[in-house]
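With one protein chain withheld, the remaining protein chains of the complex are depicted in position.
Moving on, here comes chain A:
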């Protein structure tokens, strides 16, 4: 779609939708001066909140290149700390404010920056975004641990009761304070960023960090400052929103900021004035809907997704040039192309393991395995999209939901599943249409908006999941799949087939084309590869596989509802996929199993409070794993197995011996599972204790390895080999290498 058409068509369509809504849902409120004042009086505080949140996003992004999805969660924690101090401990409000905004928020920012964000500085965008997603999950977990989510947290607005009366409308002091705060932040930042050394430093660091540090700027101090500003904005926004939502809820406070994304994107993530304009427009839209419209029936949930829709519209209309934001050089991690033999072996192992697990595990754990493999299937669809094409798309459950809906409404048979794959492929392409021209970060944001719109608006439509209905029992060719064991094997067979198909695609010319497009869009175009159709192909592939995953979810649970596909859970499973390895077909099922293992650990063996702690440490571990091994666990482990094949063999032997031992002593399946993993680890450690030294094991063939000395160290064995080959006395080569 050419830019001009888009810039005319999209706003026209948006306005048409608003006019249609207005004419259908007009509440009958007359348009008078009073009602217009009311509109503005309601809009400005909302705009202020959006503006404060969005400012934090923009400052952090423009100074560090990291888009902080956890902005809302930071604000949430600050709001809860403020509640704790002012309400629970009875501290005076000003003191509590100073402690939270002036001490807690800045300290938190510095710790966060030093511990995590600094390390993610040069990571690929997907890793950066998921790092902040992990922080968000962690903070939600911490909040749930400290502040019981079932209790209520009433909080008063600032400035007490009363306020200003403007043509019959009461603007409470709290809202006045909100507006004033937003304005003060705008003026203060304007001054800091344009007229101080700090502001110049920040711009220099964004431009070229190495050059800036050569000129005496300390990048770490600059990024610390940016995070402090972002965190203080988050704290202010959190504290100001809290009284507006009545009873504080961690999730409401956290996700409010997603609404502010639209404002930040309106300012193209760099212009604060435009961000404020965006915030005011958003505030006006929200205020207009609540003042003049009376949304009914299918349109009721629309009010909640208006900001997400606005984000979508802004992204569509944004000019093309603004896309190349962020750091230009983002290296992808090199993955080896899986061989057909390895994926066939892996698939066979998966199916055999599913039979073993299905026969030995207790019913509750079989159910957990089923959900693990289902999550794996949904994530498998994300592998071509995130892993191969490098497109950050964070709405797996939205695509899966389409598949679940189609499977469910067609009766849940295998044919229904195929129809679901087709429908989700189409849905994938439709989602891709606006995304085709969006790069990296904007695509990620639009996918988050899509996930929100899908779950909060599309899936709750009367035609979709409104009436819960049970599916019939699933039979395939007269084979009843209603038992857990059989369904588990069925799901694993499906997974195996899809994994093999995906590897076949990756090894085909289509796979090469996808990687070529990821590596260089310009060069791909210049050899005749159409970016649009290749991306559409990837989205169709992702949609089809994720749709099958959704269909299996519906078949397995024998019903489908919109609650099965929450936006945040989608982010969480993508996070665990990234931890496992985003470009491998084994990563998805490993990610699913990790989740199931954590659930099993939490519910079966851990006392209550450790359950919460596990939910907490899951994301924390994920984030740490991500920052230390950004290309994922499976590729790392596989690489190490290639380097030390005997260690891998020892591990597998340890695993096998323990499994056989457990069977002989009839240890229950679950304990046997844990023992087997322990056995494998012990065998590996034993091998490490007795293994030969790496120098002696280095082979002469390595000497011709082109990577030697670059990604692998030159050892004395190499030097000896070269000495021999060159016919020089031993030790000469060593001096050459040393010099």
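What we mean here is this: a residue touches a chain if its C-beta (ideal position, glycine included) is under 8 Å from a C-beta of that chain, and two chains touch if they have at least 3 such contacts; residues count from 1.
Everything below uses one rule, namely that contacts and distances are computed from a predicted model.
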**Asked** UniProt name of the unshown chain, from "RNA polymerase sigma factor", "Phosphoribosylformylglycinamidine synthase subunit PurQ", "ABC transporter ATP-binding protein" or "Heme exporter protein D"?
**Response** "ABC transporter ATP-binding protein"
**Item:** Option touching the unshown chain, where A:164, A:476 or A:523 are the choices
**Value:** A:523
**Prompt:** Which is it among A:190, A:512 or A:724 that touches the chain not included here?
**Reply:** A:512
**Prompt:** Where does chain A touch the missing chain, residue by residue?
**Reply:** 332, 334-335, 509, 512-513, 515-516, 518-520, 522-531, 706-707, 710-711
